[in-house]
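Heads up, one of the protein chains got dropped from this complex, but the rest are sitting where they should.
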Amino acid sequence: MQQEFHEIFVKYHEIITLGVYGTAIGLMLIGLYAVLMKKNLVKIVIGLSIMDAGLHLLFIGIGYVQGGTAPIFSPGYEDAGDRMVDPVPQALVLTAIVIGFAVTAVALSLIIRLYKHHHTAKIDQIKSLKW
Amino acid sequence: MINDKDSQKIVDYIQNFSRKHSLFVMAYGTGCGAIEIPATMTSRYDAERFGIRGAATPRQADVLLITGYLATKTLKRVIRVYEQMQEPKYVIGFGSCTINGGMYYDSYNTINALEQYIPVDVYINGCMPRPESVISGFIKLQELIQQGKADNGKRYRENLEWYRANQKKIIKNWKMPDYNW
Amino acid sequence: MNLFFIILLILFSSAILAFISNRIVRGSSGIIAFIGITAASILFFTRLSIGNTYSFTLGGIQMQFGLNSFTYLFAIIVLGLGVLASLYSIQYMKGKERLGYFYFNFVLTILGMVGIIFSQDFITFFIFWEIMTWSSYLIVIYNGYSSSKVGIKYMIFSALGAYAMLTAIVSIKGIYGTFMIKDAIAAGAFNFTDHFYIPILLLIGFAVKAALMPLHVWAPKSYSMSPMSFTAIFSGAMSKMGILGMGLVLTSIYSHASPEVSVYSLILKQVLGWLGGITAVMATIYALIQTDAKKLLAYSSIAQLGYIVVGLSTGTKLGVMAALFLAVVHAIFKGTLFMVAGAVERQAGTTDMTKVSGLIRKMPYTFFAALLSIIALAGVPPLGGFVGKWMLYESLITESNNYFLVIVVFFSSTAAFLYSYRFLFGLFLGQEEKETEHVKEAPLTMVIPMLILALLLIVTGLYPGILFEPIAHGMEYLGYSHVNWDMSVLTNIWGEQTNMSYIFSLIGIVFVVVFIFITLKGYKGTRNVGTKEISTSGEIPLEHENLTYQMDFFKPFERAAAPLYKRSMNKIWNDIGNALEAVFNFTRKIYTGNGQTYALFVIIFLVILLIFKDSLFAN
Amino acid sequence: MEDLGLKIFGAILTTIMAFAVGMTYGGIVRKLTARVQNRFGPPFYQNFLDLVKLQSKKTNVAHGFMGHTAPVWIMVASITVLMFIPILNGNLWFPNLSFHGDLIFILYMMVFGSLGMALGAGQTGNPNSAIGVTRGLSMMVGFEIPFVLALVALMVQYHTTSIQDLMQIQHESGTWLIFSNPFAFLAALFASLGMFRYSPFDIVGAPAELASGPMSEFGGKYLGTMMSGGSIFAFIKLTLYVDLFLGGAGNPDHTGIWATLAGIGVLLIKTFTLYMVPVFYGWVSPRYRTEQAIRYFWGWPTALGIIGLIWAVY
Partner (left out) sequence: MVITPIHYIVVPLLAAFAIPLLVKIHKELPRIIPGLVMFYNIIISIVLMQQVNEFGYVSEVIAGWKAPWGINLIITPFSGFLVSLISFMGFVIWLYQYRFKKVIDVGELKSYGILQMMMITGAIGIIITGDIFNMFVFLEIVAITAISLTSFYRHRDGAEAGFKYLLIGGFSSTLILLAILLLYTQVGTLNMAEISERMHLVPQGMKATILVLFIIGFGIEAEMFPLNGWAPDAYSQAPGPTSAAFAGIVVKAGVYGLIRIIFTLFDIEGAFDFLIIAGLVTMIIAEFSALKQTNLKRMLAYSSIGQMGLVMIAFGIGTKAAVFAALFLMFNHAVIKSLLFMSGSILMYNSKDKTISTLSGMGKKLPFISLLFSLGAFAIVGLPPFSGFWSKLYVLTAAANQEMILLIGAILAVSIVEIVYYFRVVSKMYFAEETEHIAIFKPSINAKIAMGILGAIILIIGLYPDLITGYLHNAADMILDKASYIDFVLNSNAPVQ
């Protein structure tokens, strides 16, 4: 099973890479669209999250090495040094996900607060601070 | 060396001569007589040849010319103007009205005899007196001045109480400053 | 410890003390300020001599204090006027609020001016300049919120000037590598060859304080709004700081301009001269329609400063001498006049000439001081003001050949008679009003400084040489050689003379003779009467009737000169200000308040930067 | 010290002469005016009579110190200016102090009296006085402009600010300045109209309107002294004009008694001729309002002055 996947990966490596990158960038653009165009606060936050997700995907994609293994020196994989996927992006993405989570949490709490005060979640109606 | 009395005489003569020939007239145009003044002053009768000219303010004037009837209301102003003139000063009553009230002798608001309120040096008779008689009146005044008989200011000062009493009879709300000049 | 620092420290500590002491003993700060300024002056005049210098480093910048004969001249003005004004101030400010605040800034202003006089490098110059500016700003707004708008105007223009100056200063540092005034001049910072903007910017900076034409709009209200004891200093001494700087810059421009670029310096001469002339004319014209004596004096100050600038702009010996002489004399008489206005304000409650009149019998000494100063201000012989004017005209006619400027200046000077008369008439002559019956002569400590200054005017008229001596030394420091002067004979380069001592004695003799004649002749028959005893066509004015002619005093002139009144610089500046405010209002609309817009900004900025990244971030 | 005595004598003589001539001119003008108006007119010595009468007034009213000294200022100004104006060119008798003051000084000193009187008039408290003063001062701003333009033109043209030198130049060159710079002269002439305050520029003291304006509170000795001062001043103005534009009088080469008298004769002729200009102008003119007067002076006279100045410079 694993072998099959591996072969498929090797075979369609470029397509998959392209797909991953494309998906990542697409996600980011979708997120961006949501952030810039959607009026609803929640949707904006969702957009932010999608954007983050796209970015994370991009990270992972970049860290991928063709036919890579987990970046762990374990028995049977002593020679895996060349084939290891880059561990750093993964570590970074982990951190970034956590941060993104925190941001989303704070954002949602703020939205609740805003909704309480303004009775709306439309961003263009929440403009008491201006000029 | 001439003594003091003689020199005083000479000085007096010069002073009187110049006073006589330089009469600044404060023409108080109270009544209809004022119409004669321009005629007197201008080309035809030319009073200036006698040194007579108009003065705009009582401070500079020598002669107070009361031209015609004097309403009780006006009297206050006349007295004020008269008192503001500086000595030696002279008063000419112009026209019959200043002598005895003339055609206004029984008017309720016209004074009859000017002399009761301020001393008068020369009266000019007539209603109206023509410029000729005005000039002759002035010449009479000049003669008086030359002789040193025109002592209008002195008379007023000395008989002030009498004049005041008369004035106050006419002017009910007396709010005049005291005569102190 | 160095003497320069000691003097500054005395002033500084007396400022602080004055600030504190008012909380302990009410009203004591005035005395402390007076003592402090006097002590500093005594120390200055007895212990410091011309040529002393002291160098030190602060903030990595080499600085120097020193005293040269040019600045010494201004020290006389500042400290002399400072002592008298602070003496005057004690009674004038008595019973007012925030005395600590006032005196703190008062002394600090003087500290600033003394510091300017001490400074031999641009940085200390600028530091003290700014100290002077903000402390005086704080006094301008002392009289409450109504004056704070005025204060803001003052501060804006001061800042404009100061920053123009700062630009020039740092440019000098950048280009010639020095902050020392002397080194900069020697290096040719002012010689117009390249970097011609440096002297121009410096001149703009000084022109603000000297209230030169387009930059003068702060002055009238600032002068009239601040307490008069301070305005004496403000107009008398502080405006001279602008003259000090202008003198320094202009003379070095004229003496260092190389022949091939001297045409620029000629243009500068003309431009400055005409600016000065127009300032004089316009300020005079506005002065004579004022109804507030303080404002009148304020405008008159501007006009007088215009003359001084005209004198400086000539750059000739006589012209500069005239300007410096006028500067000193202006300090004297304008100091006196503002003190007079203050005395009237204190005693009668207002200086509005439509409300106050006929104070001459009530405040005879004040009137005497005012009379002498007004004579000097109008430039009528034989007082000091005339000497300055004479030299100014002679220099314009004989030396710099600027004939039409003479006419302009003369016009202003003639029109100055109008407001001079207006001032005296408005406050002191005319009917004695019922409202001012209670008025009494100002207290002794207010009268004494006024009289001292007024008498100085006589001295400077009779023996202008007393002032010529320091002026000549100062001019020699500036690079003029063989400055001729005489104790009381004024000479122009064509050889014509005016002998002040003859004039003085003749006027004196004739005055005494005629005065005795007119007093003794008919002495008995002469009666002194009050102002109610006037010939009013026989009418006796009622109590409430006002016989004083004060409104629209120079209406005929106003009508005749109507085109001159049409355009006011004030209006132009206001328009500029409004336009700027509109711009500011527009810019803040950028912050729409919509978070999404902000996000859009970010993305747009990102996209723009990415598009232009290669040109922006090339190696 | 003998020299000083002589000088003082000369000074007093000058003053007396100026006074006498001024008063007589005034009388003659009155007479002439009367003749023009088809009147007989007062005698030419009428002004003296007026003066004596005024001085012999027994009572006087003074309004405080400034009011008291107002005539004094006029006299001071008149006599001081007189002392600084050379009456005859290079004459020993009348040099006075003319080497110790120049045109600029005289320009300023000439307003001294007006200002002094204005202050005196102000103290009287009479509103008419104040109005008159404002009119007078405003008008002064008017006529000073062409006047100064003319004077500056002269100074520039001949590189001197001394009246004595200007006279000398005219004497040496044989041409009067009126010919070498007619525009300046015209400007100055127009200015003189305002200076003499004859009609149409007599709104200052407009008798019927302002009760003689600044003088309205002065009588007796005050008015008399003012009159004398004014007479001297009239002479001063005329002499100044003659000195500046009409070649002056007197010959520095002949300073004998007869030459002096002849010089005075020439001076009288010239001054009288000049005096007639404002007088004639006045006879045929109604009165201007103040602003009209000012505009008048700022119009053609100023233009002429500017032309004169340009003429002088180039």
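Read from first to last, the chains carry the letters A, B, C and D; within each, the first residue is number 1.
One rule holds in what follows: a contact is a pair of C-beta atoms (placed from the backbone, for glycine too) under 8 Å apart; a residue touches a chain by one contact, two chains touch by 3 or more.
Everything numeric here is computed off the predicted structure, so don't read it as measured data.
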Name every displayed chain that the left-out chain is in contact with. A, C
From C:T38, C:S69 or C:S148, residue that would touch the chain that is not displayed: C:S148
Looking at the whole complex, which of C:A186, C:V263, C:L564 or C:V602 touches the chain that is not displayed? C:V602
Residue by residue, what part of subunit C touches the chain that was omitted? 57-60, 123, 126-128, 130-131, 133-134, 137, 141-142, 144-145, 147-148, 151-152, 155-156, 159-160, 163-164, 166-167, 170-171, 173-175, 197, 581, 583-585, 587-588, 590-591, 593, 595-599, 601-606, 609-610, 613-619
Which residues does subunit A use to touch the chain missing from this display? 35, 41, 44, 48, 51-52, 55, 58-59, 62, 88-89, 92, 95-96, 99, 102-103, 106-107, 110-111, 113-114, 117-118, 126, 128-129, 131
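We take it that only the chains that are shown with their structure count from here on.
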Which chain's C-alpha centroid is most distant from that of subunit D? A
Rounded to the nearest Å, the gap between Cα centres of subunit A and subunit D is 102
Per the C-alpha means, the centres of subunit B and subunit D lie apart by a whole-Å value of 36
Let me have the rounded angstrom distance from the C-alpha centre of subunit A over to the C-alpha centre of subunit C, please. 70
Junction residues of subunit D - those touching two or more other chains: 57-61, 211, 216-217, 220
Mind pulling the residue numbers of subunit C that touch at least two other chains? 525, 527, 529, 532-533, 535, 537
Quick one: which bits of subunit A touch subunit C in the complex? Just the residue numbers, please. 32, 35-36, 39, 44, 123-124, 126-131
Which residues of subunit C touch subunit B once you look at their complex with the stated criterion? 525, 527, 529, 532-533, 535, 537-540
Which residues of subunit D touch subunit B in the complex? 30, 34, 37-42, 46, 48-54, 56-61, 207-208, 210-212, 215-220, 223
